[in-house]
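Dropping a structure here in structure tokens format, bear with me for questions.
As you look at this complex, bear in mind that one protein chain is not there, while each of the others sits in place.
Let's look at chain A:
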Amino acid sequence: MSNLVESLSNSKTPNVPNWCPGCGDFGIWSAFKLAAQKKGWDSSNSAIVAGIGCHGHMVNFVQITAFEGLHGRSLPVASGIKMANNNLNVFSFSGDGDSLAEGCNHFVHTARRNHDITLILHDNAVYGLTTGQTSPRSPKGYVSKSTPAGSVEEPLNPLTMAIASGATFVAREYAGNIEQISELLIAANEHRGFSLVVILQPCVTFNHMYTHYFFQKNTYYLDKTHDITNKLHALEKSMEWDLNKIPLGIFYKVESPSYEDQIPVLQSGALGMRNIEVRNISDLYKGFA
């Protein structure tokens, strides 16, 4: 535990987190800082991006250069950062409303392009910051301010969708498992390509269904019999969700060139760190007369 305490104090900013006491964001925050401490992630080698939602406050509490963008748009910003500097570890924090409602288009396309970034998807199955409405992850029948008679919509499954869309690293954890999340984030970052890490996270204020107790009781780890390179098995496991049957761990992991690996211009160093000079365009005049 001393390692964890040390990392918490070294990576913090002057700001005191404003999440509700017991919020799953604390666990994700701690796990990220622990991983950062272990791997030396800082403003010289890493960048973080957040969308809008409770998760987005993360940028105020971590000592790494950050971009807090707009609701749903963290992935295109993260993709832009990675293309401009492919030496950086790029982490995109997002929520289920952020990435699966407003930003679902970007979620699918970032996965298919296999940009070398890690998406940490805070999945609390509710809109917390706007004080409790149904999210794309809320189960059918979910009662909230926006669905007082219970939601009639089926929830989206980000794991299934990511695997189907071309993501090459797909995993899930629960916000209480700080050390395990930390190891998972390190593995996700080391994977070349798009990594999705879904973190099941209680919203202690607005979601009284998915509590810490619920996740502690109903989750289990995928074991060695699960072949993480088998897409069909991964899809099958990603759809498993029942009492005592919510799998955690790495569902899918395959090696495939990342987007950045395939762009010739990016092979000669970080685009954004190069000198900007006036270019001679005379050679382009051919064809203009």
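In this text, a contact is a pair of C-beta atoms (placed from the backbone, for glycine too) under 8 Å apart; a residue touches a chain by one contact, two chains touch by 3 or more; residues count from 1.
Throughout what follows, contacts and distances are computed from a predicted model.
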#### Entry: Among "2-oxoacid:acceptor oxidoreductase subunit alpha", "4Fe-4S dicluster domain-containing protein", "Carbohydrate ABC transporter membrane protein 1, CUT1 family" or "Sorbitol/mannitol transport system permease protein", UniProt-listed name of the chain not shown
"2-oxoacid:acceptor oxidoreductase subunit alpha"
#### Entry: Residue among A:Gln63, A:Ser146 or A:Thr205 touching the omitted chain
A:Gln63
### Query
Quick one: which of A:Ala47, A:Leu100, A:Ala171 or A:Ala188 touches the chain that's been left out?
A:Ala47
### Task
Kindly note down the residues of chain A that lie in touch with the hidden chain.
13-15, 42-45, 47, 49, 52, 57, 59-60, 63-70, 73, 76-85, 87-88, 105-106, 108-109, 263-266, 268, 270-274, 276-289
